[in-house]
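Remarks on the structure that follows.
The complex appears here without one of its protein chains, the remainder shown in place.
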Amino acid sequence: MFVERVKSEGLAHLSYVVGGAGEAAVVDPRRDCDVYVELAAARGCRITHVFETHRNEDLLSGAAILAARSGATVHHGPKPAGEVLFATTTREGEEFTIGDVRLRVLETPGHTDDSLSFAVYDIGSGEQAVAVFTGDALFIGDVGRTDFYPDRASEVAGLLYDSLRKILTLGDQAVVYPAHGAGSVCGSGMADRDVSTLGYERLNNPRLRIDDRDEFVAAKLAERHEQPPYFENMERQNLTGAAPIRHPLVPEPLTAAAVREQHGRCVRVDVRSASAFLGAHLPGSLALPIETISSFAGWLLRPEEELVLIANDAEHAERAARYLARIGYDDVAGFLAPSLASWAAGGEAFGTIPVVDAQTVRARVASEPVGWTLLDVRSADEIGETRIPGALHRYVGELPAHLDELDPARSYTVMCGSGTRATIAASVLLRAGIRDVDLFLGSLGAWRTLGYETEGAAEGARAAG
Amino acid sequence: MFVERVKSEGLAHLSYVVGGAGEAAVVDPRRDCDVYVELAAARGCRITHVFETHRNEDLLSGAAILAARSGATVHHGPKPAGEVLFATTTREGEEFTIGDVRLRVLETPGHTDDSLSFAVYDIGSGEQAVAVFTGDALFIGDVGRTDFYPDRASEVAGLLYDSLRKILTLGDQAVVYPAHGAGSVCGSGMADRDVSTLGYERLNNPRLRIDDRDEFVAAKLAERHEQPPYFENMERQNLTGAAPIRHPLVPEPLTAAAVREQHGRCVRVDVRSASAFLGAHLPGSLALPIETISSFAGWLLRPEEELVLIANDAEHAERAARYLARIGYDDVAGFLAPSLASWAAGGEAFGTIPVVDAQTVRARVASEPVGWTLLDVRSADEIGETRIPGALHRYVGELPAHLDELDPARSYTVMCGSGTRATIAASVLLRAGIRDVDLFLGSLGAWRTLGYETEGAAEGARAAG
Amino acid sequence: MFVERVKSEGLAHLSYVVGGAGEAAVVDPRRDCDVYVELAAARGCRITHVFETHRNEDLLSGAAILAARSGATVHHGPKPAGEVLFATTTREGEEFTIGDVRLRVLETPGHTDDSLSFAVYDIGSGEQAVAVFTGDALFIGDVGRTDFYPDRASEVAGLLYDSLRKILTLGDQAVVYPAHGAGSVCGSGMADRDVSTLGYERLNNPRLRIDDRDEFVAAKLAERHEQPPYFENMERQNLTGAAPIRHPLVPEPLTAAAVREQHGRCVRVDVRSASAFLGAHLPGSLALPIETISSFAGWLLRPEEELVLIANDAEHAERAARYLARIGYDDVAGFLAPSLASWAAGGEAFGTIPVVDAQTVRARVASEPVGWTLLDVRSADEIGETRIPGALHRYVGELPAHLDELDPARSYTVMCGSGTRATIAASVLLRAGIRDVDLFLGSLGAWRTLGYETEGAAEGARAAG
Partner (left out) sequence: MFVERVKSEGLAHLSYVVGGAGEAAVVDPRRDCDVYVELAAARGCRITHVFETHRNEDLLSGAAILAARSGATVHHGPKPAGEVLFATTTREGEEFTIGDVRLRVLETPGHTDDSLSFAVYDIGSGEQAVAVFTGDALFIGDVGRTDFYPDRASEVAGLLYDSLRKILTLGDQAVVYPAHGAGSVCGSGMADRDVSTLGYERLNNPRLRIDDRDEFVAAKLAERHEQPPYFENMERQNLTGAAPIRHPLVPEPLTAAAVREQHGRCVRVDVRSASAFLGAHLPGSLALPIETISSFAGWLLRPEEELVLIANDAEHAERAARYLARIGYDDVAGFLAPSLASWAAGGEAFGTIPVVDAQTVRARVASEPVGWTLLDVRSADEIGETRIPGALHRYVGELPAHLDELDPARSYTVMCGSGTRATIAASVLLRAGIRDVDLFLGSLGAWRTLGYETEGAAEGARAAG
């Protein structure tokens, strides 16, 4: 038997092909699902089953597409918030044989009501589970978030506690295969490690180490998670099944004139690096460096908007289109083929964002210039830990809904942890008509390295320690 | 401006992307047309036009697919035998600007009534054509075949003569970009060279050197061409537009049991090498070494048949499926995943074909064993040139329609030029129930190298010379 | 932290890149070691250390090459049979920090005296080992062979027992990363599974389940392992460090004439499939289907011999050259560019091997024809399990040294488990001047499937059961 992990960069989404002896199953396929077919074929295995650990809210599932292609059956847990049209319901204890592998279903609700885990057995080799697919119930170093049912917050946190105990009964020897790794919007405490076992997690995972149910529930209720507006769209589409992505996906190259005229109403999405956006960008464009698409497109773009990309080259644009398609943004009119220098050389207008360093920001914080605000766009969790005294806080994803809190007559220096999210936020501000914006590159990272003053829980802990 | 040639191996089909300055056109796209989109995008060009030199009869056009994807317009010549639904009719003298390139239409009937050529001009660089797309009118070293209108044989040969003279007026300096290269079923006299100009062809192409119209017509009428049954199917589909190929194309891996049972009625198509087929093959399978698919699938497979492939591995099976899809065979149920040794080790039956060499065949020819026939499956043209005395002739493509001429009680030694086509033919015989078949490896090539006796036009010429 | 497994097909050799936070180490690199550099660079990690679990005997190590390229230090265990020139000696308990990972050394002799294992700790995540590199001490489903010190057989088997107990103290939670997977010449009992943990192995590995030291030693002493002559060469080169492989590795394409004349004295190595060799091959060539190179080249080729390959195409020849280079065969003069059919069509001589099926062999076994022998070339272990009554046994690897036991006047039907190794053996017989050879395709597999009579331990067990 074999297990192949497929990692979708950006999403930090993990999916798996498991099988042997001519048959294979796919666990939690993403929308662009050729990779599973090719991996299985290279091992001489036909895909016979698709398993979903839960109805994903942060990406489009490829289960329906894969089923239509290969004739595989799709299996989903009970009680999703709606009927999963392309799947049959599977329940606790059901078993599936895929070549020389056996999968057994564990109902593990908590993150969602329909969450399943799948214990993996190597037929003929041993009685114990050799691994377990844990979906969003158990991650490496963290457990699933339980904030999707606000009315039942305590109940579902308790359900997750029970589910985790159930998973642990499989034994220390089982390798853990979760649905997300570090960097996912589905959990902030995940370890930056790509291998673990139930035994290792039992001993080291901070949440698993809480062996009192009430204490666990309390800890979960104390967590703060952001919930991007696109989650709802993903959930809805994952009931009916997403359409296959366009093939080939490479967007149309567009001239400057085409971007200005024919596609003038498109949202300009700049997927180049933060540095490049700061140096020069198209007026009105949204900064969305390619590695941030999965985290922030869902906050900042509406599904019905048509997009024009500003990218390094055709390959870069294609990759960006792929990342967008994974979360349901298909309407890409093309990408600007000339470079920014060529764009400007054609007489087109462009923008640029001044960049400042920690010394400069500190001087401003000290002098408190009139009409100036330091805007910190990190998440509530991060700001709770450490912050620069006097900064205004607003999470980057929530900026569009709170633009009325900002004053176009003021000047803003935008910051985050390093400068990347701040660049995104700065572009949001500029799009909203706030003209006097500069960027604190290095942001809190530089500030702390230089030993400048901060406040927050981490400081308190430090002071207390 | 740039011209990129895309060669489709097997088909010996040549298509082109031509353009510059942000726009590109595709000439004679094949069905799997991602390559054009990617080539154009890498050069920052949007595909604005698709040109067809004629309605192809030997492959499925990708014009309709490409148009649907990129919004390009499709341009086709007048008078096709039916309406090309996805194209507009273009005529003599029309001009198209694609970025910094200009294409001018030449009506060049003869091969087909709707044949066009396209002169290529580099805007701003010079008045003369820098190149010409000649479709199936003019090849490197040969000209188009004119046997598609048997009732009008002389007329269309004459039309081609006139068309070629028209093309030559573009001047010696024009590079020639034809729709086929050596190895195509569209002409047997093509040079094995991938570059030429009108000047070079004018001086060296045997057909262009005939400057008398009647002599040219007589020469064309004397040609013998085989016409595979699938041509009709291609022509019909190329009026309505082929469907996109399945993606990803890799066929399903199948176990021995699945090949025997669920897919027991499929035609088994063995795309491995001739040697491998001779050594061991599945009973009832058709030998079709991958490089011969384009030439012989159209003779030996019916479009409605479902196929199972026997291939080296998944990648090999995928390539075979691609070659099949280019000529309209989409119904591939999968490929046998185990090797032939594993197949046999499972207790499955297999076949093998004895192989004989020139010395053995010569001894048989000399002794004329009772009930034995030497079957030569080369084309009429080749047999007209040189043949082994006493051999029976039947073109490999025409074998299925003439199986009643063969006697299951006799033994056959099959030959061709080297042994590859003979292996295909031997598999056809075995499928037809003729059991006593062996293969003359080396065939006429070995026979002639060894200086054994032959007869035919080439010999006469030699004797006379 | 991350762990990337690199599998070398054919060799079934497993090596690893482990690291994080800007640094990486490579464990047991193979000779063609670009892959490690590229994997590490893609993760932004510099290779700082190379670890060898032992001096490999079945492949050339890339440690010296990698060290020369990247400036990494190489670490090797104590007491190798000679000085490892490019490495420093590391010992029990030494620790190495690689970015955010810590490796701790365990001396685990038994397979070899210098065998090490490396426990893997995720700094800052937990106290327990998250994984362990076990080299050839512990495999998935098996343990290392202990037949390399015939004078100290019991002693080293006991050492291995102790080493395994030491490894198990790391805890059930540790993932097992061995140096070989199923298909290796380093152990025949390995599971066909690519993931496991100490917990799973403790419960299910047949050798680990023996908890009595004497019983374990007895079981190891009862094993039979073949020891190819090239092991000695590998061991010697792995003391001084192998040279980098040639780049690019693609062999020269050769014409038929060049193969016959300039390179007429080279050993012709046919890496095509067994079927293809059976169908047609160059006279005097050795059958070595590409997937068998790692297992049998070391038995059948001498290091000083210059080779000419017969392959499917340039890519196939390059892959074969890579497999050969991994075990020290660098002297590849080129590959035959024309196909076998073209070779034969040039009037060149060729060979073919008749193929027979189980029914035919059974009839012969029953009738015992005069001068006929059924030659079974499987390993002693396999033959001990099950065999066809009356067959002569000689392991394929040992055939060259025992050709004097065969009689050129007799006819031989060669068999193995399926037909692949038998094809290799048949080619060895033909090269030795034995002319009357045919091949039992399907071999024991087919024989058993059809329920024909066998004898051996498996049968006894079955009869007794």
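Going in written order, the chains are labelled A, B and C, and every chain counts its residues from 1.
What we mean here is this: contacts are C-beta pairs under 8 Å (C-beta built on N, C-alpha and C of every residue); 3 or more make two chains touch, one makes a residue touch a chain.
In this text, all values refer to a predicted model and were calculated from it rather than measured experimentally.
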{"item": "Chain not shown: contacting residue from B:Glu92, B:Asp194 or B:Glu455", "value": "B:Asp194"}
{"item": "Contact partner of the left-out chain, one of A:Gln227, A:Asn312 or A:Thr454", "value": "A:Asn312"}
{"item": "Selected residue (touches chain absent from view) among B:Ala25, B:Ala40, B:Val105 or B:Val130", "value": "B:Val130"}
{"item": "Contact residue for the chain not shown (choose from A:Leu106, A:Ala157, A:Met234 or A:Ala358)", "value": "A:Ala358"}
{"item": "Contact partner of the left-out chain, one of A:Thr73, A:Thr97, A:Thr373 or A:Ser418", "value": "A:Ser418"}
{"item": "Absent-chain interface as seen on chain B, which is shown", "value": "1-3, 20, 100, 122, 125-128, 130-131, 141, 171-175, 191-200, 202-204"}
{"item": "For chain C, the residues touching the chain missing from this view", "value": "22, 34, 37-38, 40-46, 69-70, 244, 246-248, 250-255, 258, 313-315, 317-318, 334, 337-338"}
{"item": "For chain A, the residues touching the chain missing from this view", "value": "272-281, 312, 339-342, 344-350, 352-355, 357-358, 417-420, 423, 441-446, 449-450"}
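Everything that follows uses one rule, which is that only the chains that are shown with their structure count from here on.
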{"item": "Chain nearest the overall C-alpha centroid of the shown protein atoms", "value": "C"}
{"item": "Whole-Å gap between the CA centroids of chain A and chain C", "value": "42"}
{"item": "Interchain centroid distance [CA atoms averaged], chain A/chain B, Å", "value": "49"}
